[in-house]
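Supplied in structure tokens, the structure appears directly below.
Of the protein chains in this complex, one is absent; all others appear in place.
Up next is subunit A:
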Amino acid sequence: MAFVMAREWLGIQQFPPATQTRLIELLGKLKQENVSTLTILVMGKGGMGKSSTVNSILGERVASVSAFQSEGLRPIMCSRTRAGFTLNIIDTPGIVEGGYVNEQAIGIIKRFLLNKTIDVLLYVDRLDAYRMDTLDRQVVKAITDTFGKTIWRRSLVVLTHAQLSPPDGLNYDDFVARRSEALLTYVRQGGRLSKVEFQKNSIPVVLVENSGRCKTNDSGEKILPNGIAWIPNLVETIINVVTSGGKSITVDQKLIEGPNPNNRGKLFIPLILAFQFLFVVKTIQRSIQEDVRKENKSLWELRDVGVADRKI
């Protein structure tokens, strides 16, 4: 794993001053909590705007984005430092291929993440996608299988392409609410989270608009149709999630390989064997003896050996 030297975060200067102030304020808050590094993992299906989001957060063009081609197959990690604080963002390739979750891509991501600690997961999807299908569930499931259920306590759902006019004259906030709810249901199912668990640690939904045509407010901050400046909002939500509890996930060899199913229950084998012998083999043996006893003998077999007693 190539060690990437953390560079000074120059991209922050690209942001409007209001955003810059807010971000530095938020990072300072984190620092107060004694957190000096933050690693963000960005995952999702292909073409959802993962790389663009990464670029937007950093204010730099770190990940190449192209409209029609899928990005490279390898994950990229960008590290930036600002005032003693290190921000790592890991951009991953889309994990869907040919209508299925691509285990190979997941394998590559896992190997890339070896010996890294993930603080936050950004699950990226589009706001303007109306339909959900089992593929979404599979993607969530694949993520859960890879990192475990606890990852969802340190995650947020990011909906890109947020600058849209809802269809059929729906209220924008209503539309967002419905879309979020639908997506969260799938996340809950795919992540095999119980309803109680899910309610206790609700996964926040953040809206993002990466387009250059994104509207700005007076201070030049990119805003959403509902007037929220989304970059500070996103960072704030991330920091909230980090500070609100849950555990960072350290990816090690064990996590990558998953629990070895071959070792499960091995200790019980002698017990299982004893059970099988006493309850299965013996039962069948008894029923065989029963069969032998009950076997229909022909009359001639009985008659001559004194069993018949002239009755037959």
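We adopt the following convention: a contact is a pair of C-beta atoms (placed from the backbone, for glycine too) under 8 Å apart; a residue touches a chain by one contact, two chains touch by 3 or more; residues count from 1.
Note that contacts and distances are computed from a predicted model.
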Name per UniProt, for the chain absent here [options: "Leptin receptor", "Calcium and integrin-binding family", "Bacterial surface antigen (D15) domain-containing protein" or "Chromatin accessibility complex protein 1"]: "Bacterial surface antigen (D15) domain-containing protein"
Chain not shown: contacting residue from A:D133, A:D218 or A:E295: A:E295
For subunit A, the residues touching the chain missing from this view: 97-98, 100, 103-104, 107, 145, 260-266, 268-269, 272-273, 276, 280-281, 284-285, 287-289, 291-292, 295, 298-301, 303-305, 308, 310-312
